[in-house]
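As you look at this complex, bear in mind that one protein chain is not there, while each of the others sits in place.
Up next is chain A:
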Amino acid sequence: MIPAGFEYHRPGDIASAIGILQEHGDEARVIAGGHSLIPMMKLRMAEMGHLVDLQGIDELKGIDIGAETITLGAMVTQHEMITHDGLAVAVPLIREAALQIADPQVRYVGTIGGNVANGDPGNDMPGLMQCLNASFELSGPDGIRSVAARDFYEAAYFTAREDEEILTRISIPKPGAGVGQAYEKQKRKIGDYATAAAAVMIGNGQASVAMTNLADTPIWSEEAGAWLAGGNIEGCVAAMLDAIDPVEDNRGPVEFKKHVAAVMLRRAIDRASSRAG
């Protein structure tokens, strides 16, 4: 649990951070809260010559609740999201899910940007962002572009982000009045990755469904959402079970995970529906 040596950088703005990434190519990685990257470095499964710490970049901070859109800076911590009253009113799902992430100490440091950018299929926020139809702002040498969360994840730890880009901001369309949301997660203990988790948003004739840690990316299923919007829960569950592809691990074999996935999804649907007005 001793990492290999590295150079530490702490740029003060996004442009400088991108500059360091350009200079060192794949030798460099940005670090936000570090809860995924540092353990990997200590296991020597991730070794890089240059670590670019984003803690000193003010423009990556802040939560903005707009009329149509909610914007989260990439360096907003889970704790800041949990304690932000406006966010809790606008998108209660985020607070509900963030409270399921790790423990308070981790949530003081762990960031939304790091959580969604790393591409770890165990992380809770990516599925949530897909459910909410969020988009990610990526800043790179060629400027700023936006990628939908639903298009961002390619495989475990592989995303649409280029090596020299930084995920800087997350935009979430503000859910309309009457929309109900729920996040249901089964885990072995507090702080654990999900055995299965489901994010559900339903209301006003529309629905969106995404699941976590049941494939090598989060799974958002347009078909499952369509079934649910039409009031067909069994159709929704069947479509989602078809879309996920869990693998056996210490949490259990595939048949168990599929069973639990359906249970979590049904519970999330029930709870989201009860909140929809």
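Here is the rule we go by: contacts are C-beta pairs under 8 Å (C-beta built on N, C-alpha and C of every residue); 3 or more make two chains touch, one makes a residue touch a chain; residues count from 1.
Note that in this section contacts and distances are computed from a predicted model.
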Among "Carbon-monoxide dehydrogenase large subunit", "1-acyl-sn-glycerol-3-phosphate acyltransferase", "FtsX-like permease family protein" or "Nitrite reductase small subunit NirD", the UniProt name of the subunit that does not appear here: "Carbon-monoxide dehydrogenase large subunit"
Among A:E7, A:E23, A:D58 or A:D103, the residue in touch with the chain that has been omitted: A:D103
Hidden partner chain, residues of chain A it touches: 1-2, 4-5, 44, 103, 186, 188-193, 195, 250-253, 256, 259-260, 263
